[in-house]
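For this view, one protein chain was removed and the others were kept in their places.
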Amino acid sequence: MLRTLADMMNQDKRFAFGFTVMLILVALAFLSLFSPHDPRQWNVVPRDRPPSTQHLLGTTSTGQDVSWQATWAIRNTLLMSLIAMLSSRVLAIVIGLLAGYSGGTLDRILMTLTDSFVILPLLPILILVASILKQSLSVVNLGILLGAFGWAWDARLIRSQVLSLREREFTYTAILSGMSTPRIIFREYLPFIFPLITATAMNNMLWAIGMEVTLAVLGLVSLEVATLGTMIHWAVNSQSILLGMWWWILTPVVICIFIFIALYMLSLSINEILDPRLRVQRMTK
Amino acid sequence: MDVLRVQDLKCFYVVESQGQQREVKAVNGVSLNVKKNQVLGIAGESGCGKTTFLKSLLGLVRPPLRCLGGKVEYIGNGKATDIMSLSKHQHKELMWEHISYVPQGSLSVLNPVRRIGDTFESFIGAHMEPSTTKHQYEELVCSHLEALGLPEDTLRAYPHQLSGGMRQRVTIALATILKPHLILADEPSTALDVVVQRGVIQLLKDIQEEQQNTIILVTHDMAIHANICDRIAIMYAGKIIEEAGVEEIFSNPRHPYTQYLIGSLPRIGDKAHRISAPGSPPSLSDLPQGCSFHPRCPEATDNCRKEEPMLTGIGGDHRVACLSLTRGDFNADQAQVALDQ
Partner (left out) sequence: MPTRHKLLSINDVTKVFTIGGGFQRARLKAVEKASFALEEGKPEIFTLAGESGCGKTTLAKMILGLLEPTDGEVLHSGRSVQDLVKGDQRDDFNKKVQAVFQNPFETFNPLRPVDTYLLETARNYVTGGSNGASKNAVAEALDLVGISYSLVEDRYPHEFSGGQLQRISIARALITAPSLIIADEPVSMVDASLKMSVCNLFKVLKEEHQVNVIYITHDLATAYYVSDRIAIMFRGNIVELGPVNTVLVEPKHPYTRVLKDSVPEPDPSNKWSGRIKLSGFEERDFMRKGCKFAGRCPEVKAICEEEDPPMVAIGSGMVKCHLYAR
């Protein structure tokens, strides 16, 4: 396991970059455990201070320490996107596999459902739902909400992958070898579907973070929870740019950019590493 | 009169895997002369280097393929041209005016989003006199297609609207419309149904008879060779191991491999037991010492495991690379070699 990781770090610069950045971010998220301040409380430090040795990234107009606040924000945002990703993965896999392997009426019903989710304009609907739920949109709830909206496209991908696998000759060999349907799905198909799941997992986290930031900037989530989105929201709302408090607005924005690039690089390189065709080619060498 | 002379051509794929360089000896010392107005067939199992050989004849030697020796000379208009020494521009000229190529799997050569007519236009447009009118051009293309049994509508169709057989006829039409002197066709009828296959092969033969050009036809199907070729060269593990006129090869195969190949062909009306050569061909990156066929050869001796047999004349126009045949009458061979040169 560690060897493969080291190999991948060596072989693929994109993987090395993405992995290192994510590692650092996770470490920062853990630092939040040692935060001297409660992220919900205002005016715990002097206001509007630029970066200094005491407050590494300065302080805000609401009297909070930007660097400690950022550790909370990273923690909550990653957690939220993780929940969104995991719940949407479960939905996508179950619905995709079921529709793809069963075919017939069940397939048609599931795909109609999936298609409606694919074509629905998600942002306006999320805005509507969020403005109704607003105060109860905690980290966990927001994650689940985004998960409930983020599975459709990937379920479609998984289904079409299963459909094409089902027509391949080795499926018939498996059936004639007496393998049961669950066994065929887990033993024969999962190696092909797994890369799809991991690559789309990264993309899904990206999407969830994007959505969270959008909703938060619009003020549609629970604003006292520190996330990257709410940090940006407060910074923008308090005119931090006009007041020249670049440290306040830039911190969450730069972190967001790093997360985006890192996840994107990871998804690219994992996609390549796990691509079944390339895998066979590599084995052949 | 020769149109093509190949001398001791060596083209290897140089590939790197796990930090080690490996040579795939796909064309491993091939010498061959091709006469004008002749259909030469090249036969052999898949992976023996047929496609690579055709590519190197065309000078299409790009990494990882590398030419490590030998010469390919094309003879036209009274002078010999070394194909490897040409500039890009000269090479292009030579290719379309004198040599044309029907690549393997050419069903996918046609651009799927362009109409057949557009493909024709961009293909031959550059080679027409500037004074040619659109009308003349269309007449030329249509009459050529008609001769190949393709309706005029074909020009307005997209590749996916045509059946496999029609697409293959279109690629042959493209390759022959400029009346090249030499046509290289790589498995032009493989993957087609027998009836269509017969049509395509007949078509090639008709074109050859009408335009009086030379064809090098690669296919693994010996029965096709029997039907259209004048001469046949048998390839095994990157080498030509036997070459003779078509009747001679079928009635008097001399190399043990060729004997298996001919002897195992099934025929309708003959249920006699057939056996095929035991074992499977060697890896081209790890050839056995001596004769590459010796691990499968029933007649192999100790000598075969050490010495590499050379392609040697055994009388008539028949050349074989097998030690069991050439060992005894060494002097006769020398005479033949002298004659060949």
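Chains here go by letter, A and B, matching the order in which they are written, and residues are numbered from 1 within each.
Please note the rule applied: contacts are C-beta pairs under 8 Å (C-beta built on N, C-alpha and C of every residue); 3 or more make two chains touch, one makes a residue touch a chain.
Owing to the predicted nature of the structure, the values given are computational and were not obtained by experimental measurement.
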Check: Per the definition of touch given earlier, which of B:E16, B:D82, B:E139 or B:D193 contacts the omitted chain?
Finding: B:D193
Next item on the list: Can you work out which residue in A:S116, A:S177 or A:N237 touches the chain that's missing from view?
Entry: A:S177
Checklist line | On chain B, residues whose C-beta touches the chain left out of the figure | finding: 45-46, 149-151, 153-154, 162-163, 165-166, 169, 193-199, 201-202, 220-224, 226-228, 246-247, 250, 260-262, 264-271, 273-277, 280
Item checked: Residues in chain A touching the chain absent from view -> 168-170, 172-179, 187-188, 191-192, 276, 279-280, 283-284
